[in-house]
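Every protein chain but one is kept in place in this view of the complex.
Lettered A and B in written order, each chain numbered from 1.
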Amino acid sequence: MRNKGTALHSAEMMIPRVGGFRRVKDHLATFLAVGAVILVLTPLVAIFVYLLYKGVGSLNWAFLTQTPKPVGEAGGGMANAIVGSTLILLIASAMGVPVGIGAGIYLAEYGQGRFGKAIRFTADVLNGVPSIVIGIVAYSIVVLRQKHFSALAGGVALAIMMVPTIARTTEEMLLLVPQSVREAAQGLGISRWRTTISITLRTATSGIITGVMLAFARVAGETAPLLFTAFGNQFWNFNLNQPTAALPLQIFVYAISPFDEWHRQAWAGALILIILIVSSVAALRVVSSRGMMKGAS
Amino acid sequence: MGVGIEVQQLNAWFGKNQALHDVSMKVTPNQATAVIGPSGCGKSTFVRCLNRMHETLPETRVEGKVKIGDQEIYGTGTSAVQIRRRIGMVFQKPNPFPTMSIYDNVAAGLKLNGFRDRQKLNEIVERSLRHAALWDEVKDDLKKKSGASLSGGQQQRLCIARALAVEPQVMLMDEPASALDPISTGKIEELIFQLKEHYTIVIVTHNMQQAARVAEYTGFFLLGKLIEFDKTEKIFTTPSDKRTEDYITGRFG
Partner (left out) sequence: MENRSLQIPRLGPNKEVSERRLSIVRNPSVIQPMSDARIRLADNAFQGAMLACGAAIIGLLVLIVYELVSSSGLALHAFGWKFFVTQDWDPVNDQFGALPFIYGTIVSSVLALAIAVPLSVGVAVFLTEMCPRSLRAIISFLVELLAAIPSVIYGLWAIFILVPILRVYVEPFLGRYFGWTSLFSGPPFGIGMLAAGVILAIMIIPIIASITREVMIAVPRQQREAVLALGATRWEMIRVGVLRNARAGILGGIILGLGRALGETMAVTMVIGNRPEIAKSLLAPGYTMASVIANEFSEATGNLYLSALVEIGLALFFVTIIVNAIAQILVWRITRGIPARSHAQ
């Protein structure tokens, strides 16, 4: 039947006629959707509740200041792991943040052509590489050459993960700066590189910092790339070229161990880790909402 | 003092489209010259060729000669950046630097070109704000308020002050008041009248009454060509070209 009536006819075919049953389905859909939200939020709540419940008990001053005690002895802490994580993250940031921001600047200001497209695509692809694979690469580049595990190797692994993330968020923030701002600077006779740094970058600063913090929070919780780069250490270590303890690593080792005492400490360590990460995620929400209003006028 | 501008056979392209055809014009120093015409006639493009801003857009080309004072700005080896330091530009939509204070906005052109003398900087900032008729309104909040927190009219005067701070010889204005309310527009027009004394001004406007109010000379553009260029009085009372007459009497545009 190829006439004008077909259109309406097929629309009616898509939407069944039966009145009451349609309403039931509508309510059912709403019920299921709400159910999905409840099901999804339950583990979230459960995780936080258990972290607090099981972690707070073991969280004490000793935990935060002592190194692990030998197996079997009670007490001890994860102080060296907290410091070690900080050390590794500093190394990673020192390498990853400048390169990431530089790449972001390139993409936003100079990257409209094919090379820019290639970099953009590669960055998105890199963001999806499993962190364990990055660990293997860092092992190959650093550990194999130095013939020992090190904080440096761990830092390299995390830096590799930070670069593509920071590059894309920096690009996004710089593109938000209106073209009129760049034009104003050029009209004043300010050279291109000066415009980019002192005007464009400066306008997008809060957004870029948000992006860096996001990447930082993400790698702060990573364990896999550290398994055979930083490797872990029961004692204090401030030497970049020695195996170093890291908080996520320590949590992992304790969690899979057969000792109750270590399980308790694993929960405490996890609580500290989650506090650090969640506070930076919350902080970046505040900063980015304020930054949006200031930066992109 | 301002300098004169001499344009000879200026042609400009956006990719394959030619936006300006053989434009030639002599701009008198220390006078205001208005550039009028319907939308798309090339008046903005023309003015942006005068300070080499046109070439900052992708796939653009310029041919011809433009002399500011006695310098050929398209001569081989001349730097566009240097040229733009001698020419001030005010844009249609006020564009103060959003994260900078009022003081930093005005000082931006100087500071970013290496000027360091703090004392002198303060003097120049105050002077530029006075010349832009903005000093009294902002003198207490120079470093506290950001450029973006001012009203539209104030922002535009801030942009003028910013342009004046680098002491250009020519001021180019691309529809500076079209985004502003009538009172601010009036203030800007008064300002132009004063600035004429020390700068050469070229102002693009789609408002013919504005051109008649502030400019001694007027150029009428249509479809990328300069149709007529003469004293403002003559253009608006006894235009030589029929197309000019049609435009000023409102038959089109």
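As a convention for this text, a residue touches a chain if its C-beta (ideal position, glycine included) is under 8 Å from a C-beta of that chain, and two chains touch if they have at least 3 such contacts.
Quick caveat: nothing in here was measured; it's all calculated off a predicted structure.
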item: For the chain not depicted, the shown chains it touches; value: A, B
item: Residue of A:64, A:90 or A:125 in touch with the missing chain, whole complex considered; value: A:125
item: Which residue of A:52, A:79 or A:217 touches the chain not shown here; value: A:217
item: Chain not shown, touching residues in subunit A; value: 11, 14-15, 22-23, 25-26, 28-30, 32-37, 39-41, 43-44, 46-47, 50-51, 54, 98-103, 105-107, 109-111, 115-116, 118-119, 121-134, 136-137, 139-141, 160, 163-164, 167-169, 171-172, 191-194, 196-197, 217, 220-224, 227-228, 231, 248, 251-252, 255-256, 263, 266-267, 270, 273-274, 277-278, 281, 285, 292
item: On subunit B, residues whose C-beta touches the chain left out of the figure; value: 1, 77-79, 81-82, 85, 110, 113-115, 124, 127, 130-131, 133, 166-167, 189-190, 193-195, 197-198, 208-209, 212-214, 236-239, 242, 245, 248-249
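We adopt the following convention: only the chains that are shown with their structure count from here on.
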item: Whole-Å gap between the CA centroids of subunit A and subunit B; value: 47
item: Subunit B-touching residues of subunit A, taken from the complex the two chains share; value: 112, 178, 180-181, 183-192, 194, 198-199, 202-203, 205, 294-297
item: Interface residues, subunit B side, partner subunit A - complex; value: 51, 53, 56, 58, 81-89, 91, 93, 95-100, 108-109, 112-113, 146, 148, 159, 162-163, 166
